[in-house]
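Step one of this worksheet: look at the structure below.
Left out: one protein chain. Kept in place: all the others.
When the chains are written out, they are named A and B in that same order, and each has its own residue count from 1.
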Amino acid sequence: MKTYRFRKGPVSFTLRKREIELALLLVVGLLLSIYFGLAIGDTFLSPASLAALFIGGGDAFEQLVVFEFRMPRVLMAITAGASLAVSGHLLQLTIKNELASPEIFGIVGGAGVATATFFTVFTDERTNQLSVPLAYIPIASFLGAIVVGVFLFYLLKRGVPPVRLALVGIGISIFSQGIVQFMMLASNVYRKNDIQQWLTGTVYAATWNQLKIMVPFVLLFLLAALLIERHVRPLHISEATATSIGVPVRGIQRGTLLLSCLLAGIGVAFVGAIGFVGLMAPHIARQGLKLPYIWATLLVGATIVVLADVLARTIFYPYELRTGVMTAVIGAPYFFYLLRRMMKGSIR
Amino acid sequence: MNTFDLNEVTIGYEQKTVLNRLSFSIPHGKITVLLGANGCGKSTLLSTLARQRDALGGDIAFRDKPLDSYRAKEAARLMTFMPQVNVAPDGLTVEQLVRFGRYPYQTFFKRYSEDDERAVERALAFTDTVSLRDTLVSNLSGGQKQRVWIALALAQESETILLDEPTTYLDMSHQIEILDLMYRLNRLEGKTIIMVLHDLHLACRYADHVIALAGGNVYREGSPNDVVDETFMKDVFGLKVIVTEDPLYGTPLCVPYSHYELNEKRPT
Partner (left out) sequence: MVGKERSEDMKKTWIKLLLLIICLPILSYISLRVGVITVSHEDVLTFRADGSSQAMIALADNRIPRTIVALLVGSVLGLAGLIFQLVTRNPLASPDILAVNAGASLAIVLVTLFGFSSIASFTIASLIGAFIAGVIVYLLSANGGNVMYMTLAGASLAALFSSFTQSIIAYEEGALDEVLFWLTGSVAGRSLTLVEALLPWMVGAVVLVLLLSKELETLSLGDQVARSLGQNVGVIKFVAVTLAVVLSAFGVALAGPIAFAGLLAPHLAKYLFGTAFFARLAGSALIGSVLLLAADILGRVILFPREVTVGVVLAVIGGAFFIYLVSVRQGVFKS
């Protein structure tokens, strides 16, 4: 394996050729999908005309379409995809199980309950209008995810092993499904649709304002994830070995859990429950590309959601599918792959 | 200086005390083996010494300082622990696994230095696993796996090595191989080795010091020759034996009677 070593004073690290090549490939893939995201739609733009737009050319309509509609949407797909994927990555490392995901842990379920509650509580019975601005919904979703996160954190602190938290999460998911369904039955048809929309998830309505709020947080959380990565990876071997080599296991577990909840919470807050990214992305990076690193998962996750959005827009053109439908469609073959691996016994 | 000094240490689980008010020391630079019947708490004791669990009470000193006063990385540079069951995650090569041993020496900026590299090479060489470096850990045989996990511990370059039954599941030749490795580490590199072993014969042959646990406390400690005799075997294992000498090394060798013999009910 060809490696490059870098050393200067106290700074030293090793780069492997294969990994650099794959990293470049991933970045190119993401850029390509961003291009599709910006170029495809009612008006198609060639790379040249898109480039022209960026240096101030093109007509005003194209400017509007690309910078006000498509760009926020693509950026939203990237941010949401990256945060959900990294959340899944951290969870999978902590419980040493590649099937962990924000959905399994009930974090998304919690956000769903909060969103449904928001719609139910703040709907004016007579006018069927929301009595508070729609812009508050992300706050509700995020808080819902955090409540679940705090609950899981509390259990972890009380000595419930991380693996069991996944089971607790399954319970929370089913529990929240019950509550959401009840709220949908109890509310009027508009709200029902709103809740339904959230449950599938879409980047359709992304705006620059949302991004302005979301991006700083996501960057902060992702940075924290990259910083904690070195300490989480030994947990993948075993808690005993991690302790032996000097990882402060309990602190790292708690920190990781908290961070994954924050990431998943912010990931679904603005776009709803776009599923399976947190499950697939780390897996594609680790098993498919042999890159068990957060940066790889992050790139894969972002690319998946951008592509899913592009597909959702184009497959039944002029009708648009929801992004979450597309990620589920992408998720289906993944399950068959998983099944094959489990049958071959390569997953123990 | 002793490696460990225990004073009135109680060990166990929330509901159940396993070992009560233990006081003993583990000498520095020696091979110490913990002995005892199944379920006597020797593994629990070892994992407590290895910071895997907290003691319920009492004071444990490691190198004359309270064990809990060490920061995680600081302790890891001084001691390493190999659990009984080790399963590497999928897709990890031998070298990748062994490199994890360098964790306590790394910081965010200092990812993988020349020192790290040297330590990993030494660990691979010492355990004779250099040729396996790019093999997946999951594809190794039992004996090879065990050597690789020991390499991970060695890469940590700590003076004290704790091992929980490192010879389980191995055939006799591999058992000897692993124990010889421990012996070399002790005699050539001056490492303090503390392990739990099931095989009494091999324990007596390789140990400088044994600590026998029975009835929730230390039954007896000292050199194998001082500790292992007929009464000891009767009290600790409930087994009637004849203790003779290992024809090669002169260490105690226990030849057990059948349980039938003990009750004089052996079928003829």
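Everything below uses one rule, namely that a residue touches a chain if its C-beta (ideal position, glycine included) is under 8 Å from a C-beta of that chain, and two chains touch if they have at least 3 such contacts.
The structure displayed is predicted, hence computed values, not measured ones.
**Student:** List the displayed chains that the omitted chain touches in the full complex.
**Tutor:** Taking every chain of the complex into account, the missing one touches A.
**Student:** Just one of A:64, A:186, A:223 or A:315 touches the chain that is missing; which is it?
**Tutor:** Checking the options A:64, A:186, A:223 or A:315, the one contacting the hidden chain is A:186.
**Student:** Would you indicate which residue among A:100, A:130, A:247 or A:289 is in contact with the undisplayed chain?
**Tutor:** A:100
**Student:** Which one touches the absent chain: A:54, A:136, A:317 or A:335?
**Tutor:** A:335
**Student:** Which listed residue, A:51, A:134, A:167 or A:219, touches the chain dropped from view?
**Tutor:** A:167
**Student:** Which residues does chain A use to touch the chain missing from this display?
**Tutor:** 97, 99-101, 103-104, 155, 160, 163-168, 170-179, 181-182, 184-186, 189, 192-193, 196-197, 199-200, 273, 275-276, 279, 321-322, 324-325, 328, 331-332, 335, 338-339, 342-345, 347-348
Methods note: only the chains that are shown with their structure count from here on.
**Student:** When the centre of a chain is set as the mean of its C-alpha atoms, what distance in Å lies between chain A and chain B?
**Tutor:** Using C-alpha averages as centres, the distance is 44 Å.
**Student:** Considering only the defined contacts, which chain A positions touch chain B in the complex?
**Tutor:** The contact residues of chain A facing chain B are 1, 5, 7, 10-14, 96, 227, 230, 233-234, 236-241, 243-248, 286-287, 290, 292, 346-348.
**Student:** In the complex formed with chain A, which residues of chain B make contact?
**Tutor:** The touching residues are 47, 50-52, 72-77, 79-83, 86-92, 97, 100-101, 103-104, 106-114, 134, 152-153, 156.
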